[in-house]
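This report refers to the structure that appears directly beneath it.
A single protein chain has been removed from this complex, and every other one stays in its place.
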Amino acid sequence: MTLAESTPALEEEQPRGSTLGRYLAWKGGGAAISLVMVVVLGFFAFRVLPGDPAINLTRGRRVSAAEVERLREELGLNDPLPWQFVSYLGDLLRGDLGVSYVYNRSVGALILEGLGPTVLLTGSAALVSIVLGLWLGQKAAWTRGSLFDRSQTGLALVFWSVPTFWLGLILLLVFSGGFGWFPSGGMVTAGTDLRGLALVLDVAHHLVLPVLTMVAVVYAQYLMVMRASVLEEMTSDYLTTARAKGLREDLVRTRHAVPNALLPTVTLIFLTIGGLVGGAVTVETVFSWPGLGYLTFQGLSAPDLPLLQGTFVVFSSIVIVMNFVAELVYRVLDPRLRSS
Amino acid sequence: MTPTAAPALEWRGVTIGYRRPGEPELVAVDDVSLRVGRGETLGLAGESGCGKSTLAMSVLRLLPRSSRLEGEVLVHGEDVAAMSWGRLRAVRWTEAAIVFQGAMHSLNPVRTVRWQILEALELHADRGGSAESRQARVAELLGLVDLPVARADAYPHELSGGQKQRVMIAMALACDPDVIIADEPTTALDVVVQAQVLDVLSALVRERGLTLVMISHDLSVLAAVCERIVVMRHGRVVEQGPSERILTAPEHEHTRELAAAFPVIGDPASRRVVGRVASRDALDAQRTEPTPQRPEPVEGRSPDPADPPLLEVRDLVVDFRSRGRAVRAVDSVSLQCRRGEIVALVGQSGSGKTTLARSVLGLQRPTSGTVLHRGHPLPTDRAGLKAYRRAVQFVLQDPSASLNPKHTVYQAVAEGVQIHRLPGDEAEHVAEALRRAELNPPEAFFGRLPQELSGGQRQRVVIAGALALQPTFLVADEPVASLDASVRGEVLALLLELQRDLDLGALVITHDLGLAWNIADRVVVMHQGRLVEEGSVEQVLLDPRHAYTQSLLRVVPSRLGSRP
């Protein structure tokens, strides 16, 4: 054992330059294990942790002892735990996530309905944040110490320190309550039957404040990361080569420094997808945006544990799959990871 | 381009300083005046920090913003500092181009070779040519440096160090500049590859009548390519003259130090004798009691060949798994080292010599074969291995990296004493080891941090850390490769002294045949994981039998210079 104290572990655990197949298998395997862990956690968190699930599930509601017993039977709580897990897995594979108490509907159907609005909200926010954050970040780094740099980093640090939900509340107070420019919540104006372009415009109108709220917090993070990456590259020797060739300073930046700085930034952006989803929970709650985050909040305040369990498993799975896709995109972006 | 009388390059009273926050300005170049005529080849020699690279960068005004330049830098008679940005950008790469250390990070890692060469061509497209002709030019340039055109679509990480350096040369030639500045173009390259790159470079310079300024710490490399050599120290020119004369009859003391680092193999004056050169570092001057300086050189002594081997390696095989393939780093190697014997293990990078050393130290588990110490196989249990490591100690390549930067000299030397809980007074052990490594008085060094010591002193602290355990044998991996020429001698002299005074043997791993000639008793040549030749230093280096040893000796730069 002692002889092997240091194995030749110089190779990284992600085999650089290995074949695409091996890479896919490695990353896919990792994502699959994470998915299994989510499912296991989703099951045990709601069954094994302190407290009787039947009591937990009925917390806050008036139920008789007989009703609790019927629920225990219904949930299969009287079966041995492994058997419960197997039947839970079976249900999950069939897409059966149980029945919500609040809505008295299948959790699966509720989640399907909420998926679209959440993707619309987080997708738009992510897009705006990435463009804004990366652009400001590289510009700030390149003009380090300038007024632009100092004001932009200062602003980003302030936004980064703002709780998302509070910013939402303030925006709501000012632009919806105060000026009345934007609707106070929801995705479409209630009681109307809009179609086509009118519907799109109505949704866009509802989208402005929630997206603004998310962007304010998220772009700041991207700005700081991009700024740090560009600063990291700024002392690189290949930039001296580029200058020696006679390249203009702005071309040195856009053709050489930024493409290199983007790579580590992209990794970090991928890692914050989970944070984006967390933001969705609070923003959707504040703006009553009918997505998965709002469902989570509903499940939480009822409390409606089947709904909460369902949103947890689906949210986590989405993020894991997104990360897997992101790894593949990264591999395409970085020639050093591409197979030769 | 109209020919004028102006020299290709000229520095007139150039002083360059770097502003540092909260500290006095660092003067990197101090009142230097130099002329480089058209078609001349000039070598700039000196140790790290002597200002040679700063001088080179000033030609294209590539110095950082924190720098301050006085005097004039003239390219074809035109002052670079007075040029407008537009004019400067036009001059860059078309009149003078720089060959950076391509093996390092001078190529953009996310762009292909073709993209990077084309970029230079497109920037200076006013020199004419269509897109097709530029593509053809890329192929032509790669041909000039003996690279297949297919390599144009490779990314830098897919190229070897030598290939990257060739790409750098091809890129520098892209816009037909008259002046080429090569900044340490072969540092970090293997001797064989170094010879190839130097061949390519000098052939191109000769054929095209280019003006070349080449920078290196290695006088013999410069002598192989350049007609004239300028030696710099502390920002000043200390000596200049024809290469031949600088190499064979250096006048300035510092030039002699530089030259001594690359001894002529076969010269009895440098055989098992290392001229100790007194170090004149500022820190040394602060010492309360300077190291006793011995003008007389240190001479080693030969071990008794009848001794039984202290360390023995039998049929050692080490395999690595790399990308699913097994790579054999060490291939059935057998080796013996006697008490008090210095054995040089010579080979190119990638020959498996470091892996062999790590196996001998028990840091690397061999795939098969055994390592024997005093006739007993290496213990495999933790306690046994720990005891073994007291007897056989390790000196690593880069002393700046092998000392924890946050630990004082005392902590570094005491580390082994503490691990092994040696009986007796810890401070006494440390002081004794420092004294042995000639860091006197030891107490003055206790509180120093590695960054406050010179390279040679650092390496002696590492050696003291090993000596504190009173070992019987040292394994030293490239002990002087990362040291400046002037301190190389002091470390090698110490190894010879330890051999003489303590009968301490050593397995010295090196790529430098001159080092073997300097201190070793025996030489073992390793190639692709196998031992190809073994014998006494005189026998192997003066009368090599194996073709590989012969080829190694052929590319030693000190011989390159003497080639027709």
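In this document, chain identifiers A and B correspond to the written order of the chains, with residue numbering beginning at 1 in each.
In this section, a residue touches a chain if its C-beta (ideal position, glycine included) is under 8 Å from a C-beta of that chain, and two chains touch if they have at least 3 such contacts.
What we mean here is this: contacts and distances are computed from a predicted model.
Within the choices "Anti-sigma factor antagonist", "3-isopropylmalate dehydratase small subunit", "Group 1 truncated hemoglobin" or "ABC transporter permease", the name that UniProt assigns to the complex's undisplayed chain is "ABC transporter permease". Residue-wise, the contact with the chain that is not shown comes from B:390, picked out of B:390, B:500, B:530 or B:554.
When the full complex is taken into account, the listed residue touching the unshown chain is B:361, out of B:59, B:361, B:524 or B:555.
Contact with the omitted chain, checked across A:100, A:129 or A:316, is made by A:316.
Residue positions on chain A in contact with the hidden chain: 5-7, 9-10, 13, 30, 33-34, 37-38, 41-42, 45-46, 49-51, 56, 144-145, 157-158, 160-167, 169-170, 172-173, 177, 184, 227-228, 231, 271, 273-275, 277-279, 281-282, 285, 296-297, 300-301, 303, 305, 308-309, 311-312, 315-316, 319-320, 323, in rising order. Within chain B, the residues in touch with the undisplayed chain are 361, 363, 382, 385-386, 389-390, 393-394, 396-398, 401-404, 406, 408, 410-411, 414-416, 419-420, 425-428, 430-431, 443, 446-447, 449, 462, 465-466, 469.
Here is the rule we use: only the chains that are shown with their structure count from here on.
Centroids built from CA atoms put chain B at 49 Å from chain A. Interface residues of chain A facing chain B in the complex, by the touch rule stated above, are 1-8, 11, 15, 17-18, 22, 236-238, 240-248, 255-256, 259-260, 263, 334-336, 340.
Across the complex, chain A is touched by residues 57, 60, 62, 88-94, 97-98, 100-101, 104-112, 119-120, 123-124, 154-155, 157-158, 171, 320-324, 362-365, 380-382, 385 of chain B.
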